[in-house]
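The chains shown are only part of the set, and none of them has been moved.
Think of it as A and B in the order they're written, each chain with its own count starting at 1.
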Amino acid sequence: MKNIQLDDAGRLRHFLTVEGLPRELLERILDTAESFSGVIEKSVKKVPLLRGRTIINLFFEPSTRTRTTFELAAKRLSADVLNINVATSATTKGESLLDMLRNLQAMQCDMFVVRHGDSGAAHFIAQHVAPHVGVVNAGDGRHAHPTQAMLDMYTIRRHKGDFEPLRIAIVGDILHSRVARSQIHALNTLGAGEVRVVAPRTLLPRDVGSLGAHVYHDIRQGLRDVDVVITLRLQKERMQGALLPSEHEYYQLYGISQERLALARPDAIVMHPGPINRGVEIESAVADGPQSVILNQVTNGIAVRMAVMSMCLEGRGTAAEELT
Amino acid sequence: MKNIQLDDAGRLRHFLTVEGLPRELLERILDTAESFSGVIEKSVKKVPLLRGRTIINLFFEPSTRTRTTFELAAKRLSADVLNINVATSATTKGESLLDMLRNLQAMQCDMFVVRHGDSGAAHFIAQHVAPHVGVVNAGDGRHAHPTQAMLDMYTIRRHKGDFEPLRIAIVGDILHSRVARSQIHALNTLGAGEVRVVAPRTLLPRDVGSLGAHVYHDIRQGLRDVDVVITLRLQKERMQGALLPSEHEYYQLYGISQERLALARPDAIVMHPGPINRGVEIESAVADGPQSVILNQVTNGIAVRMAVMSMCLEGRGTAAEELT
């Protein structure tokens, strides 16, 4: 099956999932992000790469945080950005999703950044857009959140260099995390030495064996000698589903404390996709401590999103060329 | 009575309705839109014509779709755009409409794009703004939606050339349509050969005789030998008012099917202002078929709005000149 994300020349056309993307492409994303990091750090933070391009943030579920990072990234590439909150707008007139997409692309929009509650929504949209339109997945159901995964990869590479000698532990709610699956795929593709998932049985997917990670239920064993600790956000609403006893008990069993972090390598870094629940997934002393790179992840997220957006639109034909 | 839309030199100052505008002005709008169509089709879609100008989308009723098209058009002219949803904002402090307008124009805004539920609202606003401010009607009550009418004219001209030999049928809810009145005026002004309206008696205005269109109640007679079929959107809320029996029955009587379209000329084009109700006003096979220009209308809408906005602001004095 052809990978819808790539064109015949192997260029990125959509960014929906890290699954199935070759190592060299992931590395090109990281290298491109590296070049934008310098831009972000200058006081004039803009590059004219996407001047005249229009990017639509098409959000079917609200996420101010995610929308903000994509909007900033797009503006720093000099694109025009429109935010469309679908829940409160077009659907009220009973228009179908596909008709809405066809309309927006007829307005010569160049990219949809899609956030949706259903797994596969971004993929469905990418299958139906016109050739001039790129689609970036900003989180779909439990499935994938690939720019988050790539900013994590970028953060690891910036702090640790080569992936091959690294041991990485992903701790927490693997089952419901859009991020964890993308991370495991990306780490394996980039050749990470050892990927571990650390979680109670109730928060692991059934197919965990096929994900390409070693499973630990005991946090102390899972953290031992790792170079990178990735904590996941605990969705509090899961606790009502009896998957978790209580926040307090979760912290007792899986929270990252200074004492537990001491089991990892002394130069280990600690990551979290945010927003953090202090005292639940992570102790404040760790979140704000010297090994935490949580805020660096946020900074890196802008550069990685700039990379993905500019790569998806690079060398793309315009709408006019298609119509004729 | 002086036409508030034109200055003494005959230049467009506001765009409120196509009624009363001379043929050469409508043609200048179409010609200007033509020049912008080339811009839109380039990959760098911006022109600096309105750089430094501020355009306010002043929406008294929500319409994501219409707001999006004006916002895109303004940004492609390099203007700054502010969206103000009046329903949820200023009026909560009890400020009068005129005080709100005076404030916004004191902030040196150059244009109000007005959407309002009451007929004549845009006209009222245009009468009260300062001389440096242009007003564009983005739909007021049942009255007018002139940029929609002009994008329809532009679409017809692009596909059919000269208006004079053309027969055009407008099908559907003429009574409640903001678009139909504007279309009939524009078509007559531009010299269209024959304008028909096709609708049940309950969906025709009482003054239909004075609109300048031939009335048909039978869809098969109405479509015969026409060059252009314009379907109107059916407002579903009308059906509760007993003006319409049901969607199904409406489709039986007035829906555009492939079979009925065969009564028109073989090269007839099919238009719809969107969003379409598939299977109510129009069959999917027609909406997505080779004679449909529905998505072209959307594309053309950007160029036409760019034309109207830039013409209204062309050569206008600044606020400072007025104040001194």
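The rule we apply is simple: a residue touches a chain if its C-beta (ideal position, glycine included) is under 8 Å from a C-beta of that chain, and two chains touch if they have at least 3 such contacts.
What you are looking at is a predicted structure, and each value in this text was computed from that prediction instead of being measured.
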How many copies of the one sequence build the whole complex, if 2 are shown? 3
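As a convention for this text, only the chains that are shown with their structure count from here on.
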Suppose each chain is reduced to the average of its Cα coordinates; what separation in Å results between chain A and chain B? 41
Along chain B, where are the residues that touch chain A in the complex? 40-46, 62, 64-65, 68-69, 71-72, 75-76, 236, 274-278, 295-296, 298-299, 301-302
Touching chain B in the complex: which residues of chain A? 51-54, 80, 82, 84, 89-90, 93-96, 99-100, 102-104, 106-109, 316, 318-320
